[in-house]
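Here is the structure we will look at, set down as structure tokens.
Left out: one protein chain. Kept in place: all the others.
Let's look at subunit A:
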């Protein structure tokens, strides 16, 4: 007695193959929707903005006259912001990740903290802007300085780097950890000599992706009151500054249609920097990724 009717099976085969093909097309369509929209956006921006990508555009400050408008203040301000944010964010978040993964006792409170760090990554940037305004601009009296903005940005990207670092640290196999400890190495020696070298690709990837989020973030800067038209560049972390996304945000509001194209040019610069940072992240990930 056969439980499977071979004839029935072969009859249904063509139907199954059909569904298989249809599903493939549906998923292809889903992918195309995203791709086409993004490509249109990019091409439109390039067509609109490429004419303004001149040397003057990079060396001039912002101006109310479209011909003179440039991004010197914005781009240098962005570099200042990143250069200040990066060390603060890296030290705080890698330190947090190391503590949580290596030192913290295993209990409910620590688990609770770990879960909430991931949740923190989903908090809107506006909220971080408000926190920065209250804490750093007002209470600490830093004003709308590079440092106040950098501290706000650091807080915002902290959970992203912490989570990425935690995952990188966790992916270091317990066996080589044990090997190190089994030879009388202290925890700190094991961390610096074994765990960090093995997890650094993942950590750096996380850092770069987080920084590339910070570089394009506008809302916190708006909230803590970063100026848009500034005719000087900062000379220290306590000076005020402007940044690329802020410049884009202010230009796009102007009625003069020529500014739309200038905005597009500034967007291209920002996109290029983002593209560069992501490429570095991918390069590092591929070059140093290790198989255990």
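Miscellaneous remarks
In this section, a contact is a pair of C-beta atoms (placed from the backbone, for glycine too) under 8 Å apart; a residue touches a chain by one contact, two chains touch by 3 or more; residues count from 1.
By definition in this document, contacts and distances are computed from a predicted model.
You can't see one chain of this complex, but its UniProt record names it "Phosphate ABC transporter ATP-binding protein", from the set "Rod shape-determining protein MreD", "Phosphate ABC transporter ATP-binding protein", "Cytochrome c oxidase subunit 3" or "Response regulator receiver". Of A:88, A:130, A:194 or A:229, it is A:194 that touches the chain left out of the display. Of the candidate positions A:15, A:34, A:122 or A:182, contact with the unshown chain belongs to A:182. Taking the complete complex into account, A:105 is the one of A:34, A:105 or A:122 that touches the chain left out. Touch with the hidden chain on the side of subunit A covers residues 105-106, 173, 175-176, 178-186, 189, 193-194, 197-198, 290-292.
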